[in-house]
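Structure incoming, see below.
Only one protein chain is missing; all other protein chains are in place.
== chain A ==
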C-alpha cells in the first residue's frame, strides 16, 4: 500500500489517458479543474434560467413563459446557482490552491476527493433533468418551503435526491479540506502563518460539516412526509410548516457564510499582492472569520420575521444579526487599510477585488436594513430582498471567484490572461450588474413581490431596465469563457511569481504548476 502511494507520488507510472484520466484522477489539480469547469457549466445553465426570468419580466403581463414554468425557473435558478455553481467553484479553488498554499503534495484523501467530485454530475443531471418529468421541476422556491414542497410532483423528489447527493459531496469535500489543512501543512507552516484563504476555507469546511447534514435531514423529512405518511410539516397530522423554515434556515444562514467566507479569503490574498503590502490585521481577519461563523448559528430566524414570532424573539434575532456587521466591518476595514498607502496597481484581479469590496459592502448595508425587524416585515418577499442577496452573492461570491480566477489563471495555465479582455469583462460586469440589481431596491421598496411572473404597471420601467442589464450581464460572462480558452491555448508566458507583489508558497512552484508539487515538503521559515 505504502509502495503504491509512493509510486503515485513520484509520478513514475504513466496514468490512464483520455476520459479515464479524468474519471480516475486523484490529483488535486485535476479535480480542482473539473470542479471549476462543472461550476462554470452550471453557472451558464442557471444564467439561462435567470435570463428567461428577466425576459418574462421585461414587460408586465405574460409573454414568454407560463406562470407554472416561471415558478420552476426561479426555484431552479436558485438551486443551480447555490449548489451547482457557487459552492463547487469554491471547492474547486480549495482543491487547486490549498495544497499549494500550505506546501502539501495533495489533499489528505485523494480518492475520496475524486468521489466527491464525481457525485456532482449525477446530482446535476437529476436536478436539471427534473424539468422533463411530468409536472416539471420543483417550483417551491429554492428554500423548498413546506407545504408547497410536500405537494409538488415528482420533480421535487428528484430535487431532494440531488440535494442529498450534493450534500454528501460537500461534506466529503469539507472533511478533506479540514484534514488537509490541519494535518498536511509543511513544516514551519503554523496555523497563524497560513494564507487567509486556507483559514477561511478551514472555517467554511467546519460550517459545511455542521449544517449540510441538517439540510439533508430537512429534505429527508419532506421526502417522508411526501411518501411515507409522516407529518413533520403537515398541520393536519400534527406537524407544523413553520418548523420547516426553522430547520431550513438553521442550515440556510450558515450556508450564506459558506458561500461568502472563501470569497473573503480570495480577496484577502489578492489585495496585499497588488497593494504590495502585507495584509493589515491578519489575526483580526482570522478572528473576524471565526466570529462570523459562530454568530451565523444564532441568527437564522431573521429570515422568518413575518412568520409570527414573539417580540423578544424578533429583538434577539435582530440584534444578533446586526452584531455580524461588526466582524464583517472589521474585514472591510482591514482590506481598505491594506490598500492605504500601498503601491497599488489595478491589474484585472485587483479590479475585481476592489469592485467586490465596493459592491459587496452595498449588499452588506442592505442586509443590515433587512435585519431591522419592522422594516423586514415591510420588505419581506419583495424585490428589495432579491436586490440584497444578489448584491452579496453575485457581487460578493461571484466577483471574488472571478477575481481569484484571474489571479491564479497564470498558475493554472502557465499563461497570463488577457488584461484587455479581463478588464472589459470586469467593467461590463460591474456596470450591467448595477443596472440589473440597483433598480430592484426601488421596486422592492415600492412593494413589488418576488417570484411572480407578472406585476403592476407602475413597476414596468425599472423592470425593463433590470432586464436590459441582466442580458448585458449574462452576455458579459461569455468574455470570461473567451479569456480562459485563450489563456489555456497560449499567451504571454507566466513566471513562477506571476504577479510582482505575490507572496506565498503557490508562487514558488513553476507556472503552470506541474502535475505533482511539494513531494518534498518545503520548509517555511
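One rule holds for everything that comes next: contacts are C-beta pairs under 8 Å (C-beta built on N, C-alpha and C of every residue); 3 or more make two chains touch, one makes a residue touch a chain; residues count from 1.
In this text, contacts and distances are computed from a predicted model.
One chain of the complex is hidden; its UniProt record names it "Cytochrome c oxidase assembly protein CtaG", one of "ABC transporter ATP-binding protein", "Raffinose/stachyose/melibiose transport system permease protein", "Cytochrome c oxidase assembly protein CtaG" or "NADH-quinone oxidoreductase subunit N". One of A:81, A:108 or A:394 touches the chain omitted from the figure, and that residue is A:108.
Only one of A:229, A:310 or A:374 touches the chain withheld from this view, namely A:310. Only one residue in the set A:122, A:213 or A:474 touches the chain that does not appear here, and it is A:213.
Checked against the full complex, the candidates A:62, A:125, A:182 or A:377 give a single residue touching the omitted chain, namely A:182. Touching residues on chain A toward the chain that is not drawn are 2, 5, 108-109, 171, 174-175, 178-179, 182-185, 187, 209-218, 221, 232, 235, 238, 240, 242-243, 246-247, 250-251, 308-310.
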